[in-house]
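Omission of a single protein chain aside, the complex is shown with its protein chains in their original locations.
Up next is subunit A:
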Amino acid sequence: MTRRRSAVLVLEDGTTFRGEAYGAIGETFGEAVFSTGMTGYQETLTDPSYHRQVVVMTAPHVGNTGVNTEDDESDKIWVAGYVVRDPSRSYSNWRAGGGLEERLAAEGVVGICDLDTRALTRHLRERGAMRVGISSVDDDVAGVLSRVRQSPEMAGADLVADVTTAKPYTVTASGEHRLTVAAIDLGIKRNTPRRMAARGITTHVLPATSTVEDVLATGADAVFLSNGPGDPATADPQVALTRSLLERQVPLFGICFGNQILGRALGLGTFKLKYGHRGINQPVLDRTTGKVEVTAHNHGFAVDAPLDAKVDTAFGAAEVSHVCLNDNVVEGLRLLDAPAFSVQYHPEAAAGPHDADYLFDRLLELVKRA
C-alpha cells in the first residue's frame, strides 16, 4: 500500500498539527473554521460562503458516499483547504459517480488528514477562528507560519466579487407561476432558486454589482439577498442597494450575508463571532410562533441588535424575529413597517434539515400583503 506524504497544519498562533496529505498536494491558506455536520460534505465544499476558509470536519469519516452530479451547490469547490480525520478509502452510494479525494485533487484543493480534528476544534473553540496554513510541500513549520501570518484576514475581506455570477441568469418556476424574484448573487447556492421554483417562483439571479435600476428592470415582485462569504462591513454597494429598495417598499428577503446587509441597511452593526456557527443542528427560535427549528448555519459574522426591544430605523420599526437558542445570537430580522425580513441561516438547507423551508412561503405571503 502506498503511504500518503506527510503534511502540516499551522495556525496563526503557532499551534501545529502534523498529518498526511489529502486531496491536492501543495500549500493553502485561509481562515480555520470547523463544521459539525455529519452529512453533506459535497454541499459544504461547493458552498461559496466557504470561500477562503479552511474547513475542519468534526465528523471523522468523510467521503463515504463519494461525489455525485446532483449535490453540488455551485460550479466548483470553494473551500480553501479541507481537514478530515479519516478519509474514506472507497465510496458506496447508488448516486455516486466518483470519489471525493479525486475530485479535491482535480480541483486543486489542498487538504490534510490523520490528525486530531477534535483537538483542533477545541482549540478553535477556545481561541476563536484564526488564519491557518496547510502544506504538504514544505515541512518547515516556521516558514509556513510566517506565510500564514502574511495571508489576508477574514475581517475586512471583500469576497463578493470572487463568487458572484458574471452574467444574470434565470431559474424558472416549476408548475404554476406565482411570483418573480430578483436574487442578488453574493454567493448563492443552487438549492435556493430550486426551493423557490418549487413554489412557483421564477428567480432572476443577478450579479452583486447590480444597481437598483437593474433590479427593477427584471420586473421582479420581490428581491432576495443571498448568502455569501466575507465581512459584511465591506458590502457597502449592496447595503446602499438595499436601502434604495427599502425606500421603494420593494418586498425583500435576505439570508445569511443578506441578513447582515439588511441589518446594516437598517443602521445596525455587524460583528465577527468568536468561532461562528457552522453545522446543521443549530436550534433557532422563531419568536413570532414560539417554535423551534433545527437549521443549517454557516456564518462567522452576526448582526448586533437588541433582543428585547424594537429598533427604530429609517424604514420604521424593526425587531429580532429569530434567535439561536445555543447562544442568543440574532438569527433573523423583521421590519414592522416595510415588507422586509431576513434570517442569518439557510432555509434552503443543502446540507441540513428542512425545518426552515417555510420561510420561502413567508416570502410569498410578504409579496401578497405588500
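Criterion: a residue touches a chain if its C-beta (ideal position, glycine included) is under 8 Å from a C-beta of that chain, and two chains touch if they have at least 3 such contacts; residues count from 1.
Operating definition for what follows: contacts and distances are computed from a predicted model.
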- Task: Mind telling me which option in "Hdr menaquinol oxidoreductase iron-sulfur subunit", "ABC transporter permease", "Carbamoyl phosphate synthase large chain" or "3-phenylpropionate/cinnamic acid dioxygenase subunit alpha" is what UniProt lists for the chain we can't see?
- Result: "Carbamoyl phosphate synthase large chain"
- Using the definition of touch stated at the top, determine which of A:121, A:259 or A:298 touches the missing chain. A:121
- Message: If I consider the whole complex, including the chain that's not displayed, which of A:5, A:61, A:76 or A:177 touches that chain?
- Response: A:61
- Query: Just one of A:228, A:332 or A:352 touches the chain that is missing; which is it?
  - Reply: A:352
- Task: Please give every residue of subunit A in contact with the chain that is not shown.
- Result: 1, 34, 36-40, 42-43, 58-61, 64-65, 68, 70-71, 85-86, 88-95, 115-119, 121-122, 125, 279-283, 285, 290-292, 294, 325-327, 349-354
